[in-house]
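Take this structure, written in structure tokens, and hold onto it; I'll ask about it next.
With one protein chain withheld, the remaining protein chains of the complex are depicted in position.
Letters are used for the chains, namely A, B and C, taken in the order the chains are written, and counting of residues starts over at 1 for each.
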Amino acid sequence: MRSHTEKLRVRWVDTDASGRIHYTAAFRYFETAEWELMRQAGFPLSDHRKISGLPRVNVSATFYAPLYVDEQIAVKVWVERIGTTSITFAGEIYREEKRCVSGAITAVFVDHRDHPQPIPDAIRQALSGDENRFGS
Amino acid sequence: MRSHTEKLRVRWVDTDASGRIHYTAAFRYFETAEWELMRQAGFPLSDHRKISGLPRVNVSATFYAPLYVDEQIAVKVWVERIGTTSITFAGEIYREEKRCVSGAITAVFVDHRDHPQPIPDAIRQALSGDENRFGS
Amino acid sequence: MRSHTEKLRVRWVDTDASGRIHYTAAFRYFETAEWELMRQAGFPLSDHRKISGLPRVNVSATFYAPLYVDEQIAVKVWVERIGTTSITFAGEIYREEKRCVSGAITAVFVDHRDHPQPIPDAIRQALSGDENRFGS
Partner (left out) sequence: MRSHTEKLRVRWVDTDASGRIHYTAAFRYFETAEWELMRQAGFPLSDHRKISGLPRVNVSATFYAPLYVDEQIAVKVWVERIGTTSITFAGEIYREEKRCVSGAITAVFVDHRDHPQPIPDAIRQALSGDENRFGS
């Protein structure tokens, strides 16, 4: 299944008064990587959004170590499972060799009235490919 | 001109690693108060957004004192000026008697193609009223 | 176990270009309700943060229906489980009678060096109480 690793830097605005990132920042990082994965698969989500939506129905994350401002992180996401109308992405956030966060996000293809739609074959095939690319 | 004061509490997610709020939180507080002002004027922005937009063209804020998590604040906004196609809101954020932030936000009425539109007379009149209401 | 329901309104800044809330907003709503629950239990987290932290180690949410700007929602949270060093909060977000989101958040008590600490008995007892209070 297709994967992508996005190199990011923890931003000041992602932190909270604990000195660490607010945990919701991890979901924003996964989302950034997911968009790059989809772009590289040939399906930029900015195009997709014009015809339908991809709302999240299930999300989860586990935190193993805190992340601090300005740290360089590698956000890896991959396609974990493609269902009839939904895709599950899984992800991990690394600081050097240390895995700091893991997560999973399931999104469902919907039309403009929020009704689930079968995932088009072209997307299914593109996401099933095993090509890895590493973005900047 | 119409005004509104919204009582809010500084949330954990609004803070950054300095221990204070990230300054952009102040703009979110002003926006919350602006929505209540418009609702009380009889023009809930959730209705308005269906027919057109109200993008910001000019925003500014001055910070006199830091705000910390869980502090109770009073966010006062008022209509400062109504132009042909734009409205300027001004605001102040108080913690007890201390003014911590002041700001001004100018938004322009646009149609769906982002072209400026004259502000409807009904909105102009409703916002020119001098009634103050204090919300929760 | 202690619970709390917080009445909130979906803010403009919580939405994304789909017209719905960005899903991370739901976690912010749960956090707001958690802080009120802790305050009413006699342990305001703003005090707690001065002596130690409460980082999240596990979070999840399921989305049943979209939320739109300006909707009034009831965010219920309750203490699901108190472990040796961790607390699990569960929550649900309702728009009128409709459950739109459910979630669970596990946080661990840590000292200033991020080492897990036993939850103090006073907190344990206060959170085990079955008093419900409904806030504004």
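Please note the rule applied: contacts are C-beta pairs under 8 Å (C-beta built on N, C-alpha and C of every residue); 3 or more make two chains touch, one makes a residue touch a chain.
Only a predicted model underlies this, so the values are computations on that prediction, with no experimental measurement involved.
Peer 1: Could you tell me which displayed chains border the chain that was left out of the figure?
Peer 2: A, B, C
Peer 1: Identify the residue among B:N58, B:T84 or B:S128 that touches the chain left out of the display.
Peer 2: Looking across B:N58, B:T84 or B:S128, the contact with the absent chain belongs to B:N58.
Peer 1: Would you write out the residues of chain A that touch the absent chain, in ascending order?
Peer 2: Counting only chain A, the missing chain is touched by 11-13, 28, 31-32, 35, 44-46, 49, 68-70, 136.
Peer 1: List every residue of chain B that touches the chain not included in the displayed model.
Peer 2: Touch with the absent chain occurs at residues 17-18, 20, 23-24, 27-28, 49, 53, 55-63, 66, 114.
Peer 1: Please give every residue of chain C in contact with the chain that is not shown.
Peer 2: Those residues of chain C that touch the unshown chain are 12-13, 15-20, 22, 24, 68-69.
The rule is short, and it goes like this: only the chains that are shown with their structure count from here on.
Peer 1: With chain centres defined as C-alpha means, what is the inter-centre distance between chain A and chain B in Å?
Peer 2: Computed value for the inter-centroid distance: 33 Å.
Peer 1: If you average the CA atoms of chain B and of chain C, how far apart do the two points sit, in angstrom?
Peer 2: Taking the mean C-alpha position of each chain, the two centres sit 27 Å apart.
Peer 1: For chain B, which residues are shared contacts with two or more other chains?
Peer 2: In chain B, 12-13, 68-69 touch at least two other chains.
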